[in-house]
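There's a structure below that I have some questions on.
For this view, one protein chain was removed and the others were kept in their places.
Chain IDs A and B follow the sequence of writing; residue 1 opens each chain.
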Amino acid sequence: MIQLDHVTKLYGSVIGVNDITMSLERGAYGLLGPNGSGKTTLLNLITGQLRPTMGAVRVLDRPPANNVDLLRRLGVCPEHDGLYPGVSGFDWVCYLMRLHGFGRREAVARTEKAIDLVGMKDAMRRRMGGYSRGMRQRIKLAQALAHGPELLILDEPLNGLDPIGRHEMTELLKQWIRSGRGLLFASHILHEVEAVTHSFMLICGGRLLAAGSSEEVHNLLADVPHEIRIRCDNPSQLARRLIDEGVVESLRFVGEGTLVLGTHRPAAVYGQLPQWVQGSGIRIHELRSSNDSLQALFNSLLKIHRGES
Amino acid sequence: MPIYDLGYRGWEGRLVPEAGRFWAITETGIRLAWQSRLLRRLLAMASFPILYTAVLFFIFEQASGYAKALGGTPASFAQSGRGGGPIGTLQEMLPPVIPRSWYESLAGLDRHPWWSLLFWIFFRYPQPLALVVVAGIIAPPLVAQDVRTRAFMLYFSRPMTRIEYILGKMTTVWGYLLMITAVPALGMYAMGVFMSPPDSGVLKDTWDIPLRILAASAVLVIPTTALALALSSLTSESRYAAFAWFVIWAVGWVTYAIYYGFLPNSEALPYWRLASLYHTLGEVQGYVIGLERDFATISAAAFELAVITLVSLVILFRRVSSPMRI
Partner (left out) sequence: MNALRSVLVVLGFECRRGLTPWRIIALVGLAFFPAALGALMKSGGAPVGDPERWIFMFFILIPEVVCLLGLLLWATPVIQAEVEGKTWPYLAVRPCGKVPILLGKYLAAVVWTALAAWLALGLALVAVTPEEGAARAALVLFAIVSLSTVAYGALFVCFGVLFLRRAMVLAVAYTFFFEFMISWVPAMVNRFTVQYHLRNLCAKWLPRQYVPPWMERFLNPSPWYSHALILLGMTAIFLTAAALVLRRRQLITAPEV
């Protein structure tokens, strides 16, 4: 479906994407990365809006730049809200369908169907300048879906949606995947991606750090110290106790009364911490594992890549 | 164990005085505008007319020395319109549109009126075009972008007043415009002084010219900057502000030029001249430079410039204040 062969994109001396090689079979993938990691650059390379400085990109077995046939089969929903304020959602989507080569009647029919699918039927005749953030996201998705593409490429599609909107959009994307069509969607929020697909790629600093299912990635992290954040009234004393118990891989103090413990034995810590603090009079106010957050995942992966663990 | 306090700490160092706070806006504006390669190239090109004017200076100084050595005086404009030798060459090189009321003062070889004329030519012909283009690049996005991104709240949630904001934006534009007006003109003055024959009393004759140069630059720069920024504040799209800026100059100039083409001797000509910002500025600069002696002749033009400045500043102030009006 998508092949990148040692693709690098430079903006002058700034690296957008750095030597990425990947081959994605037909399916659904999440592209995860923090802001500024190169997700949008990668998507622009895949849709042909950018040409790689080095390497080659192939999408549905063709190079994407200025490729008319390929663009017919792609549905793209960029991150930015570029909507004409004085034009209605219906007119805009219909215009874009006409640019796909559909006749007027067919463009109207497809537009109505797509707008209905995203739940914007009531507001479709209103000017987009008056749309809320969530309405704009929906109408953007409508223009990506209306021509029935084979591969949908979405950049932060759930941005600005309320919880109900997110749920509806997630269900829509799951339905899309079940129909057998391809999906590549970029986000910086892990659980958004995990709700839609279990295959994802992690990108950071323009480099592809890892790819696979969430289980595979978490297994990869099995040898990486697990971080536990503990807020208590005497972090120094607790730190001494944890060192004595031999569960400490790394230790740091954050803010007032908070200790971040890195350990290879999280089960031991969770199981025995109450006993360890009982006799010493330390009061634990909060205990949290940092590892479920995307940032922790990336921090761990970056450490692996740097050879620090 | 020593644990260091890394929390927020208030600044205990020196703060910039209130009067200097606008400078933060100016400095940033100048730095951002300087990133434009086109602007840097235009600024370099805008210095080429200095060469032309420098040649005129040189010819004048040489001609005046030649005539005095022969014990004679050159033919004046009022008499023959063309002198012989170097003065004739100089006259041929001058643009033809010089008001007749100035001819008498140019009849002799007095340095002051001739130097004033040459500076007036510099301010009148090459530099206004450079000013229109440079201001058309820098000024339109200065306030328009803040309107579009709703940045006023960011500015005014700091201890900064609207006047400081406006002053900061204006000095950004002034910085670049003075680089193509006052700075090269003062440089030419210095060059003129250094290239004059020794013991010729050049400083005694021309001591006031640098001050007039600064005043002429102020006449050129202040109303145009106010106008450009007012246009910028009226829209969130800088290209509309740029368009309005160019329209004002082009339409005004064409209006006067066509009227002049039809009725060059009309009594109404001075009033039609007010339609053209270019010609209005030229009139007032003639007075400031010292060529035009009669203020009544330029009073309408001066009044127009004052009105443009005032109205533009009022518009700018109101637009900048609008996010905070309930």
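One rule holds for everything that comes next: a contact is a pair of C-beta atoms (placed from the backbone, for glycine too) under 8 Å apart; a residue touches a chain by one contact, two chains touch by 3 or more.
Since this is a predicted model, take the numbers as computed values, not measurements.
**Q** With the full complex in mind, choose from A:M1, A:L71 or A:I177 the residue touching the hidden chain.
**A** Spelled out, the listed residue whose C-beta touches the missing chain is A:L71.
**Q** Pick out which of B:P17, B:P159, B:P198 or B:G261 touches the chain that's been left out of the picture.
**A** B:G261
**Q** Residue by residue, what part of chain A touches the chain that was omitted?
**A** Against the missing chain, chain A presents residues 44, 47-51, 66, 68-69, 71-72, 74, 76, 78, 80-84, 86-87, 91, 95-96, 98-101, 143.
**Q** Using the touch rule from the top, list residues of chain B that touch the missing partner.
**A** 36, 38, 129, 132-133, 136-137, 145, 148-149, 237, 239-240, 242-243, 246-247, 250-251, 254-255, 258-259, 261-263, 266, 268
Note that only the chains that are shown with their structure count from here on.
**Q** So, what's the distance in Å between the C-alpha centres of chain B and chain A?
**A** So the centre of chain A lies 54 Å away from the centre of chain B.
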